[in-house]
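Every protein chain of the complex appears in place save one, which is left out.
Right after this comes subunit A.
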Amino acid sequence: MGLLADYTLQNVMLGAALIGVISGVLGAFAVLRRQSLLGDALAHAALPGVCIGFMLAGAREMGSIMGGALFTGVVAALLMVALTRNTRLKTDAALAATLSLGFALGVVLLTWIQRRSGASQAGLDSFLFGQAAATTRADLYPMMILVGVALVGVALLWKPLKLMTFDPIFAAVTGLPVQWLERLLTAMIALAVVTGLQMVGVVLMTAMIIAPGAAARQWCGSLLGMVILSALLGALAGIGGGLVSALAPGLSTGPVVVLLATLLALLSLLLAPRRGLIPAWWRRRHRRSHTSTDRILQTLYDLAREHGDWHYRVEQGAVDAYHGMITEPQLSALADRGLVVPAQHMPDEGRHWQLTETGVAHAAEYAQRRRRRFGNGA
């Protein structure tokens, strides 16, 4: 029994890692290209393909099921492109229509199979939410092939894909076949979706495409770093969720994996050193408490001197932008000390401030003190 569990766990972990890697890599591109929801549509549209693959093979055979899912995914993508390119429907409506109609067809086919072949085929149900524990070694081989194809494709086309992701217009001008690259990328996202059918299911595969990419985006400034980290985070969520659901029977795998991936994305949003919300908040606070009112008075003084007018009116927004913080409290404090006064400028412009006579004197003295202490460069 222990051996059996071990064997199952091995399969689960390997499969989950494969899914995490492929959806992480392709999800990075999808997130950057603002096509996150494409994966959602392709995943829902894979359900009829699963059923068709099952009907053709006559059994729950992974190869043909994946082939079917890939086929309907591509058909759905073509339908989506036709709807947006040839009519005035926008992308969102085309996505939602394809997604829902694909899923409806899938539900119809699913019930058709179930009512004909009886309870023995209830296994198809697991493609809705994923059932990691049902993964067999034979299921893993087609998954490995798909992941291999996708990774080799991304590696070979790295430069063009990168260019197309960040500057599609320039890519087109340099003569890259952008349309074909887009189709290829869509097809590869379909590959990722198909890989995840068994363990995450069609309903939730969208999160596996988006969450690792969105998480990795917060930590990395380069595409290569982001793709690698995204793959690692995807694998982490996949393995964690696969283990939890395999050890706690009754829990569908997909939801556990998705919650883990979402948690990773939220943590990244909050904690990543440069883009994270908490570090950003902390930096803002730090800057606020370390920017003295004297520095702001100095800014007003410098601006006035550059304009050759000691009563030059400075817009509050400009001071905010220069210091990268809200300077209202400091300016009010200066006004209380009689160093600056609020000033009227054009009626519908923001608030302005100008130095008073004492303010000019105070700032000149401060400037001199700074020069003495730090030299001219300060």
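Just so we're on the same page, a residue touches a chain if its C-beta (ideal position, glycine included) is under 8 Å from a C-beta of that chain, and two chains touch if they have at least 3 such contacts; residues count from 1.
The rule we apply is simple: contacts and distances are computed from a predicted model.
Asker: Name the absent chain by its UniProt protein name; which of "Sigma-E factor negative regulatory protein", "Potassium-transporting ATPase KdpC subunit", "Phosphate-specific transport system accessory protein PhoU" or "Metal ABC transporter permease" is it?
Answerer: "Metal ABC transporter permease"
Asker: Considering the complete complex, identify which of A:T206, A:T299, A:T327 or A:Q354 is in touch with the unshown chain.
Answerer: The one listed residue touching the chain not shown is A:T206.
Asker: Touching the hidden chain in the complete assembly: which of A:A17, A:V31, A:L146 or A:V314 does that?
Answerer: From the options A:A17, A:V31, A:L146 or A:V314, the contact with the absent chain belongs to A:V31.
Asker: Where the complex has a chain not shown, which of A:G58, A:G250 or A:G308 is the residue touching it?
Answerer: Looking across A:G58, A:G250 or A:G308, the contact with the absent chain belongs to A:G250.
Asker: From the list A:L78, A:V173, A:L247 or A:L277, which touches the chain that is not on show?
Answerer: Of these options, the touching residue for the absent chain is A:L277.
Asker: Sort through A:F129, A:Y312 or A:W353 and give me the one touching the missing partner chain.
Answerer: A:F129
Asker: Tell me, which residues in subunit A touch the chain that this view leaves out?
Answerer: Considering the whole complex, subunit A reaches the absent chain at 31, 34-37, 39-40, 44, 82-83, 86-90, 92-97, 99-101, 103-112, 115, 125, 128-129, 203-204, 206-207, 209-211, 213-214, 217-218, 250-252, 254-256, 258-259, 262, 265, 269, 275, 277.
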